[in-house]
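Here the complex is missing a single protein chain, while all its other protein chains stay put.
The letters A and B name the chains in turn, as written, and every chain counts its residues from 1.
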Amino acid sequence: MKKYSAFAVAREALRDHLGWERAWSSPEPQKKYDVIIIGAGGHGLATAYYLGKNYGITNVAILEKGWLGGGNTGRNTTIIRSNYLQDPSAAIYEKARSLYENLSQDLNYNIMFSPRGVMMLAQTQHEIRGYERTAHANALQGVSTEFISPQKVKKLCPIINIDGPRYPVLGALWQPRGGTARHDAVAWGYARACSDMGMHIIQQCEVTGVNTIDGKVVGVETTKGAIACKKIGIVVAGHSGVLADMAGFRLPIESVALQALVSEPIKPCMDVVVMANTVHGYMSQSDKGEMVIGGGADGYNNYSQRGSFHHVEETVRALVETFPIISRLKMLRWWGGIVDMTGDRSPIISKTPVKNIFINCGWGTGGFKAIPGSGWAMAELIATGEPGPLAEDFRVTRFREGQFIDESVAAGVAH
Amino acid sequence: MLIFECPYCGVLADETDLAAGGEAHLKRFGPGSSDDEFEAYLFNRENPKGVHFERWRHINGCGKWFNAARCTVTMEVFGTYPAQTLEPPTEITNNISIKRPGWKWKEFS
Partner (left out) sequence: MSRRFSNKGRLIQADKPIKFHFNGVQFTGYQGDTLASALLANGKLLLGRSFKYHRPRGVVSSGPEEPNFLVNLGKDHFFEPNQRGTMTNIFEGLTATSQNHFPALEFDFGEINSWLARFLPAGFYYKMFIHPRPFWKYIYEPLIRMSAGLGQAPKEKDGSTYEHFHAFYDVVVVGGGIAGLQTALVAGRSGIKVLLIEQLASWGGRAQIDEDEIDDAPVNSWVNKVLEELASMPNVSLRTRMTGVGVYDHGYFLGYEQLNDHKANKDGPRHRLWKIRSKLIVCCTGAIERPVSFAGNDIPGVLLASAVRDYAINFGVSIGQKTVVITNNDDAYKTAIFLKESGLEVPVILDAREHGGGEAAARARAIGIRVENGKVISRVIGRKRVLGVNVCLSSGEGETTERIGCDAVAMSGGWSPVVHLWSHCGGKLEWNDESSMFCPDKSRPPTNENGEGFMETAGAASGNTQLNEIVKEATELGLSIGRKFGGKQIRSNVPKVKPHLENPVEPFWLTPRKAKRKLRNKTFLDFQNDVKISDVELAAREGFESVEHLKRYTTLGMATDQGKLSNINGLAVLANALDSPISKVGTTTFRPPYTPVSMGSIAGSARDSVFQPVRMSPIHGWHVEHDAVFEPVGFWRRPYCFAKKGETTEQAVNREILQTRSSVGMLDASTLGKLIVSGPDAGKFLDLVYTNMMSNLTIGTCRYGLMCSENGFLIDDGVVARIDENTFLCHTTTGGAERIHSHMEEWLQTEWWDLQVFVQNITEQYAQIAVVGPNSRKLLNKLGGTDISKEALGFMEWTDALLGGFQTRIFRISFSGELSFEISVEASVGLDFWNALLDAGSDYGVMPYGTEALHVMRAEKGFIMIGDETDGTIIPQDLNLNWAISKKKNDFIGKRAHERIFMRNPDRWKLVGLETLDGSVLPDGSYAAGAGHNLNGQKHTIGRVTSTYFSPTLNRGIAMGLVQNGPDRVGEVIKFEKISGEIVEATIVDPVFYDKSGSKQNV
């Protein structure tokens, strides 16, 4: 793989950029792999990457029914934070956040991690208490957060209206090392690195069946033929239920649409990420100048990547109230993603009833920020056959045991 | 923006008048049931990419819960019916069979 650098760009500039190689190869599938990862989104690619990097397992195929990074990895609001309340969540999101810090260098691909800081506004007494609790928990979890005053909120983000009238800002949970990254680049960077390790990323290859013998997986059927393997990692977010059905088990998962939108680009006016959970909306400004806006998920099962307009309306209304200056900006693009919600809204990284099939799903509205940590934990699970400390609490059997990881406990439920 | 005909009041109800209530026809398992049964009842879901039987409440209308059969991909609604029933009316399952030959859902296909 040719190294990316300013020097390389300059060198190529002198020959009209004709020397750039493919970022990832496009091979036909082999008959057999050690590990098949189903789903070439951020989580699947990161899983493959850490299988190679941490465990030396590189005879890996990553099967993707569409194009890599084309699902939720490329459809989110790119927020990265780890100010979670519960220990297991804080652990994996903080692992992810810390890996993000060095990911550009690790992958030799600029994923533009921007630690600009994330604040979650407290607009009720109840939220103040919830965020104070989170800040205390974070201190013990090694996650650096603090509860800040309305004045500091205003200083960090001058375009916020902190005076209400309906919901004055009473403070905020502030994570200075949270931020954003360029979402597509995360998928592309991992894909390039996986391809470089000799892994096969096979796009336009839909899995149509899972082959098992005596409760143990032996391979998959795909639109490009049967492929044998020793282990499978299912990392397909909203389509997890469909794959689980093929493998013969059910999941505590429902797929719903989550919508987001951006405004037309304007000159920088907002340096931090702001989430306002009382009114259900969050916003940041991309490096291109677009205001990136997200809100709550739709309530009904949906595989269409379209949502209902009234959710957009509610989100925009909330943000116009919080950031009055955006009223005269215009909504430029709008899109929906299919997110997979579990019974406790926390993810699943787990063994399954079928031997050697492992599943990673249920990231709901919070998947992007977890990608490196999720891949790290999933790789460990696949490589060793057992969950490590990051994954253990996210086992699927927790629903039977009643040991939930419920983040809606703190005031903030949105991701 | 979905629209359903409320089988109680007959109103064509816009999604903003409704609250979604998840999968329909779940059999409740209470005290005395096994862990498997209870887990499946409370958490495991069909979540089909296709025909879905689901609950809605006409919350900003007559207040009644009803069930609907809807495709989760095209959003086509095959019918709505009162929630006070253990299984979908055959009229609706027949309608689905005509429109989606070979569909499957529990034992009702």
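What we mean here is this: a residue touches a chain if its C-beta (ideal position, glycine included) is under 8 Å from a C-beta of that chain, and two chains touch if they have at least 3 such contacts.
Model, not experiment: these values are computed from the prediction.
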Message: I'm checking contacts with the chain that's been left out. Which of A:113, A:282 or A:394 qualifies?
response: A:113
Candidate in contact with the missing chain, chosen from A:53, A:133, A:152 or A:395: A:133
Message: Give me the chain A residues in contact with the hidden chain, please.
response: 4-6, 8-10, 12-13, 16-18, 20-26, 66-67, 69-70, 74, 87-88, 90-91, 95, 101-102, 104-105, 108-115, 123-126, 128-137, 139-142, 146-147, 159, 161, 165-167, 182, 184-185, 188-189, 203, 263-269, 278-279, 285-289, 304-306, 308-309, 312-313, 316-317, 319-321, 324-335, 388-390, 400-404, 406, 408-410
Query: Which positions on chain B touch the chain that was left off?
result: 1-4, 14, 19, 21, 28-33, 35, 38, 42, 55, 57, 59, 63-65, 74-77, 83-84, 99
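One rule holds in what follows: only the chains that are shown with their structure count from here on.
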- prompt: When the centre of a chain is set as the mean of its C-alpha atoms, what distance in Å lies between chain A and chain B?
  reply: 30
Query: Of all residues in chain B, which touch chain A in the complex?
result: 1-2, 15-16, 19-20, 22-23, 35-36, 38-40, 42-49, 52, 54, 70, 72-75
Task: Name, in rising order, each residue of chain A that touches chain B in their complex.
output: 239, 241-242, 250-255, 298-304, 308-310, 342-343, 399-400
